[in-house]
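The following block contains the structure, expressed as structure tokens.
Only one protein chain is missing from this complex, and each of the others stays in its spot.
After this line comes chain A, so read on.
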Amino acid sequence: MQEWANQLCENRQFGSKMTDSKYFTTTKKGEIFELKAELNSDKKEKKKEAVKKVIASMTVGKDVSALFPDVVNCMQTDNLELKKLVYLYLMNYAKSQPDMAIMAVNTFVKDCEDPNPLIRALAVRTMGCIRVDKITEYLCEPLRKCLKDEDPYVRKTAAVCVAKLHDINAQLVEDQGFLDTLKDLISDSNPMVVANAVAALSEIAESHPNSNLLDLNPQTINKLLTALNECTEWGQIFILDCLANYTPRDDRESQSICERVTPRLSHANSAVVLSAVKVLMKFMEMLPKDLDYYGTLLKKLAPPLVTLLSAEPELQYVALRNINLIVQRRPEILKHEMKVFFVKYNDPIYVKLEKLDIMIRLASQANIAQVLAELKEYATEVDVDFVRKAVRAIGRCAIKVEQSAERCVSTLLDLIQTKVNYVVQEAIVVIKDIFRKYPNKYESVIATLCENLDSLDEPEARAAMIWIVGEYAERIDNADELLESFLEGFHDESTQVQLQLLTAIVKLFLKKPTETQELVQQVLSLATQDSDNPDLRDRGYIYWRLLSTDPVAAKEVVLAEKPLISEETDLIEPTLLEELICHIGTLASVYHKPPSAFVEGSRGVQHKRLPGSTGSGESVESPDTGSAAGVSEAPPAVIPSQGDLLGDLLNLDLTPTTTGPPPPPASSGMQLGAMDLLGGGLDSLMGDESEPLGGDLGGGPAIGTGFGAPPATMPASFNVPVSGGLDDLFDLGGGVGMAMGAFNPPKTVWLPAMKAKGLEISGTFVRRAGVIQMEMTLTNKAMSVMTDFAIQFNRNSFGLAPAGPLQVLSPLSPNQSIEAVLPLSTVGPVMKMEPLNNLQVAVKNNIDVFYFSCQYPISMLFAEDGKMDRQVFLATWKDIPNDNESQFQIKDCHLNSDAASNKLQGSNIFTIAKRTVEGQDMLYQSMKLTNGIWVLAELRVQAGNPNYTISLKCRAPEVSQCVFQNYETVLKN
């Protein structure tokens, strides 16, 4: 507590600036004095030198705010350089000294009328940078004048100033009508003004996704295209990015825009080039493929992309990430350019890895020989990450280009002979995939692989090796010995190895039942009785029951033929790819994630889709239309080799990454079959098998989640990207009944009078119309009057901070109570608390400072716009790794699903879809925290069963516990 108090003091001292002592270098006292004297000197030259010294100290991070009045005094000058220097200083320190900054206002207003346009522009520009409310009030009038100034230089500066002002006070900008003026500037005669207006509007629009600020129509597009040719390179980027949001009416308009954008591909600035590529990639979708122009355009796209690769490595990296997307969408553009992606010895590692990725994507029968020769070189390099990736790449080539498989395998065998540990392990992992792709072809190499069994220490490689041994048990004479050797350290293995080992031994048993009975019993008991891992236990039980009830069925299930794995691994999902193509050149394209997934805190991101080739009908930017239509375009044939999308009991052993609950069956037929087996087997098992097992089955939650209810990961039907079923599934739509009021917990005593010299505080948190409030009752239980109340929060997980002072107007006399409402904002400093929703508060009055901590319900933080689009929900759910999923039980809740949904909606938990399976309702819900984190939920309600099951998925899994608690409180009250 003491420590925290110190911290509070410190925070107060430095105002809003959070300084890290490591960087904080104090200025010597004497130095400040000296500067002060010089600043007040009569000699102009000395003054200027002094201001320069001040600026120099400021740039290296020294605190020279103490000189504020002296520096501001120098502002009234004819010397432009001195004026600029003072302005620089003002921008940096005005925020910490708002009252003093007011002194400067007059000079600013005067300068805005100066006959010299440079000074007018400078004044309005600087005023916009001073983020002090009192000053912004004075800014409006000069800004309005400057927006209509006769000099374009002033106008273009003023356009940016609107964006600055919007950042400080959005409401003010709207009230003053600046947005309309800004829109008018798009038609300005000067291209630079147009570009800046577009840039300003785009920035403002980012915080107002639905405001339709940039209302693009053919006329404005024409103006933009004209300005595009004449403005600066940066202006071209803004305009091109803006153009990319437009949807042409038909293919002819699309073609004419493409024609006018193509010259930008020859610009020296690579950002212009990439933005132009984005516009072309998007608008190309609308062109008919048989059009001559379409082919010409394709040819024009390749050279600039190749040229980007000769730029600085940082530019190359961003370019390569984008090329990766372009190659997936339109492989034909770069199919002849394989060689430019060959790795150079002096490329930074991040460039090397990206190039490797693209090489594999471009590999084809025509160039595979060259690619393999290169890859083999890379596999002997020094950098471990790069070598690993190169080895994997060889495996991927084998899978992609059938003709090369044999050479790839022999290359891999050569690499295994090097005995370099990590090379061997990577090689074994990829050989496993090659076995799956080409069954019964390369098994002759198994002997070589087995020689390296002892050197494997990475889980993935061990799991792959075990899979191989299990799969080909009949050809490996000592398979049982090999597997037995792994079994010794069973409990020390990672989960994926354990699961793999279990499956492999069962396979072995089914193939050679006579000699391995002991082994299989051993592993089943290890898995079911000695393990804490529900996945492992579940799989153990399934095998156990299968084997004990119907060995023939077991054989059919466990040794069934496996589906072929896809040629292309780690392809980006088509819908996501489409969205990313619309975001070429942005951060989203660098991270290969939709902007909604990582631009946390940006208020609602629009989902962009490529326009269809018909070019009419569908509007691109309305995410609500045609949720099914969008999906149906996706080719469903890809089975990625990662675990998250795969569901098939039989495939479990091929999905080494599974750590969550077992994925659901992909085909419902299989699911039913498995269920039946269990149902039949369960009784007999309970009857004659071991007693403890039965007990475990009945009571443990593992069995409940594993068998009783459908599996907890994404339901299988979600994975089927065919349109038909989706509409039915999501028939619930937006109208989930009437919203009920939010549940607000009753007040509780936070600070007992005993601890606070007679002051008692009880309180609660409410959210009303989007505003979080802290409602408190302050009671004076002491003998004397209390006055001078103030409140402060410590840093907390979600940046909660008082949005105003604590309003306790009258003094609090003894035995009197007073109600106080404190509005809260969520823009305060952030620090993770334990528990997450803990809030430490300091309350001060005339007697002392008191500290207490309380916990706020996390639903306070659920934003009103937390309703996710269905498609986004689907994509996000899939996109969040299974590790981030957590499951909870809510006991004794007697609401039906609709009532629950209504109740939750009151707390801004929105039901997006509902579906009913065998009398069980599943609600898919989303909520958004004020800091932009999305939480997705699946709530399962069984009629007549008071226990709900809830699965939560979130990119920040630590909030799950809090959210669950909140569900429980809301549903039970």
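One rule holds for everything that comes next: a contact is a pair of C-beta atoms (placed from the backbone, for glycine too) under 8 Å apart; a residue touches a chain by one contact, two chains touch by 3 or more; residues count from 1.
FYI, contacts and distances are computed from a predicted model.
Peer 1: Given that one chain of this complex has been left out, which of "RNA polymerase I-specific transcription initiation factor rrn3", "5-hydroxyisourate hydrolase", "DIS3-like exonuclease 1" or "MHD domain-containing protein" is its protein name according to UniProt?
Peer 2: The chain we cannot see is, by its UniProt record, "MHD domain-containing protein".
Peer 1: From the listed residues A:230, A:457, A:819 or A:848, report the one that touches the chain absent from this view.
Peer 2: Of these options, the touching residue for the absent chain is A:230.
Peer 1: May I ask which residue of A:55, A:791 or A:833 touches the chain that does not appear here?
Peer 2: Result: among the candidates, A:55 touches the missing chain.
Peer 1: Which of A:69, A:218, A:303 or A:814 sits in contact with the chain that's absent?
Peer 2: For the chain that is not drawn, the touching residue is A:303.
Peer 1: Residues on chain A that touch the omitted chain in the whole complex?
Peer 2: 17-20, 22-23, 44-45, 48, 52, 55-56, 59-61, 79-82, 84-85, 88, 92, 95, 116-118, 125, 128-129, 131, 151-153, 157, 160-161, 163-164, 167, 190-192, 196, 199-200, 203, 206, 230, 232-234, 237, 241, 263, 266-271, 273-275, 303-304, 306-307, 310, 312-315, 317-319, 339-340, 342, 344-346, 348-350, 370, 377, 380, 382, 418, 585-588, 590-591, 595, 598-599, 601-602, 830
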